[in-house]
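Every protein chain but one is kept in place in this view of the complex.
First chain written, first letter: the chains are A, B and C, and each begins at residue 1.
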Amino acid sequence: MKTTIRIQREDFDLNAEVAALTKDGESGAVASFTGHVRKEGDLSTLTLEHYPHMTEAEIARLAEETGRRWPLTGVTVVHRVGSLKPGDRIVLVAVASQHRHAAFQACEFLMDFLKTHAPFWKEEARGREHHWVEHRESDDDAAQRWEK
Amino acid sequence: MKTTIRIQREDFDLNAEVAALTKDGESGAVASFTGHVRKEGDLSTLTLEHYPHMTEAEIARLAEETGRRWPLTGVTVVHRVGSLKPGDRIVLVAVASQHRHAAFQACEFLMDFLKTHAPFWKEEARGREHHWVEHRESDDDAAQRWEK
Amino acid sequence: MTLLYFAWVRQKIGKGEEKLAAPAGDVAALIAHLKSLGPNYMDAFADLSRIRVAVNQRHAGLDARLGPDDEVAFFPPVTGG
Partner (left out) sequence: MTLLYFAWVRQKIGKGEEKLAAPAGDVAALIAHLKSLGPNYMDAFADLSRIRVAVNQRHAGLDARLGPDDEVAFFPPVTGG
């Protein structure tokens, strides 16, 4: 399984990321998820902090676990850090497989665990106010349903 | 719900399709599926035939049903027809929502029903042999599990 | 009535479209009528488990009633996506 993990300030190119996953020609199915900064009220900036090295290591562990659960040919995770604006893309999780159902399941699994395990923190700027986004319990529930 | 359905010979631009789905700023989550022509043995060309007008109408009906089942902000389906080569992209289904789980479920639902209901037919060319791809029962099973 | 054929149904029948003044009835009756028109139709409709039908661009069953202005399409189970 080809695994690509990148933490970066720049945006990413979906065409290039999906092409890299399928260039071996083995994979007929790619399921992807992109997370975007919503435009809401006075939200002006979303700043992403992370724990360098641990972030990559944790995502690699999650990708490995994902590859143990489903027959995959490739996994790509690109997560942005730094200052983002409403409308910007935050994260890409893309999973390639020969089987569509495996690709979907694996992509959702990896996204759920990235939300609960990868050390990123979001700070919102609204007008002059800055505040750290609170972790959502619904994200814990989403991850826990895979443990059944 | 913004719905975009296109049947075309040309390839598509994932960045542009996802950007169109999220430009309203309402949607934090986009789940996408791309299907690709696999490289296998002597497969040289995959030709896609469809039933003009019914294809668009049927996909529109499926998209509408998908929007009834999950809270979505947008759905995009782009399906290529004509002559494709191994490695080429065949189809994009992208679904935008405020909720990640809804986006994933809706994307997989729409893909499962597109596979069983949208009037496309694939013909493979292998060396001098041409043959029509057989419908797979596993695709019927995939669609049926949503009826539980 | 407009008849459309796709994929190998089209190839077996030898054309993609035709106009026909078919006897009134349902899809099954139309197929029986078509099979009387020649061996190419006999061949295309030999195994109805492999045939799918749309009437006026919606999936339909063998028992769907047909009128003179309907568009009826015959094709194999779909294989897109």
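Assume a contact is a pair of C-beta atoms (placed from the backbone, for glycine too) under 8 Å apart; a residue touches a chain by one contact, two chains touch by 3 or more.
The model shown is predicted, which means the values in this text are computed figures rather than measured ones.
Asks: If I'm reading the header right, one chain is hidden. Which shown chains does it touch across the whole complex?
Replies: Spelled out, the missing chain touches these shown chains: A.
Asks: Among A:Glu49, A:Glu65 or A:Asp141, which residue is in touch with the absent chain?
Replies: Of the listed residues, the one touching the omitted chain is A:Glu49.
Asks: On chain A, what residues meet the omitted chain?
Replies: Here the touching residues of chain A are 35, 48-51, 53-54, 57-58, 79, 90-91, 111, 114-123, 132-136.
One rule holds for everything that comes next: only the chains that are shown with their structure count from here on.
Asks: Need the central chain here, defined by C-alpha centroid distance to the all-chain C-alpha centroid.
Replies: Going by the distance between chain centres and the overall C-alpha centre, it is B.
Asks: Once you find the CA centre of chain A and the CA centre of chain C, what distance in Å lies between them?
Replies: Inter-chain centre distance comes to 48 Å.
Asks: Once you find the CA centre of chain B and the CA centre of chain C, what distance in Å lies between them?
Replies: Here the centre of chain C sits 26 Å away from the centre of chain B.
Asks: Do you know which chain A residues sit against two or more other chains?
Replies: none
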